[in-house]
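Every protein chain but one is kept in place in this view of the complex.
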């Protein structure tokens, strides 16, 4: 089912930013949305993407958007280029809608979607005046989202974009006996979310994982499958393998940062 | 008044978790709720329960739930056993509704309620498919809450539970002249919330409090009753005595952790 065919109005707005929560940035953006009269629920995905970290935002968006109602509009802003001539994109797919700066943030989510159409948001008449050089979330994104929610035709936003910025998804190096990936994101619990997927691993074999000097970690069905303080790999809820420590932080235990190399190896049966 | 007698529908959902706010966990859970079409407000109690800290979650739930509208559904998830065969509980009392893992999280709130009925959530037909091993908030709790909000009979969730996990409330040792308790929770301001209640203390006497090497702290009516930087004990808003420092952090000042021993002593009048 596609919301476009069913002419579904925007059922809700989801925010994903690196704005943090200690300043009024997110609240003010919502104030501008409310001023447009947009009568839809507004959900915070997170505002704690590390500052300027487009890759983490792209990962969170890719692994989250499909859990929201069909037709939802995502406002995703990690925007180190704000105030420079970088573009702002509006993308529609067969299922969802997105507003984001043209810096690659949308690339992994859009790669999972079909019937992707992208426009540049260039209609200056929609935004607040004057537009600041540092806060387009308030001055351009929120007014555009509000107008779309109230029924503005996307064609009024600006021209179709023939191309837009894409960032490559970190690749997995598969040498049969040994598969090498990396840590994409470290979550609140200290779990290390990798770019390895269960389907990368031959299910007939027994695999052990490692990162840095962690030593071998067995693949387990759940966090609670090992004793407290013991390490393991699990199939994470985002579809990727996570390296974890039961009731502890794997990131702290092995002092791991994002991009750290991760290994999966076939266990030798002697 | 009981919502059950009045057949009150769920007026709102309240979330209490240790998910943190830097990952998309909470937002995705709300996305699944929205997908069910549950048209009710959703309030975050907090998502910063320390990871795996069931006791802190139990305390926050116990001291907060009664301020919400009758019939509110609380989704409380601190769930180190996710993915193992631990049960998920749905509890109804004469006033409120609760969903939580069966690990003691509900015990202090339910102990304050009457007409408690508890079920195990076992209806696999309600959840997302496939159910992950690490994120039942998204895959089971949110779909169940959405279904209840739309009118599902609780009997459809699963069988009645005859027993469930309970954790003891930390006890106070009362020796007349001297009462010993402990620090239950340290709040954002560094106030030390204890398990001592005003009713534990003879109001005819003058009491002084101490924790670690703090020296004696007088019982005062308000934070502002002493000079800046001075310590005091006050009757906290959750019904328990707090040890505080005016305009400062008592936790930092005396380097206190939760579970630290707290003393209340009668002041000798010479």
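Here are some notes:
To keep things simple, chains are lettered A and B as they appear, and every chain counts its residues starting from 1.
Here is the rule we go by: a contact is a pair of C-beta atoms (placed from the backbone, for glycine too) under 8 Å apart; a residue touches a chain by one contact, two chains touch by 3 or more.
Nothing here was measured: the structure is a model prediction, and the numbers come from that model.
If you put the hidden chain back, the residue from A:9, A:35 or A:178 that touches it is A:35. Within the whole complex, the absent chain has one touching residue among A:84, A:114, A:153 or A:255, and that is A:84.
On the side of chain B, the interface with the absent chain consists of residues 11-12, 14, 16, 21, 41, 43-49, 60, 63-64, 67-69, 72, 185, 187-189, 221-225, 234-237, 242, 246-247, 249, using the contact rule stated above. Within the complete assembly, residues 19-28, 30-32, 34-35, 51-52, 80-84, 86, 132-135, 138-139 of chain A touch the chain that is not shown.
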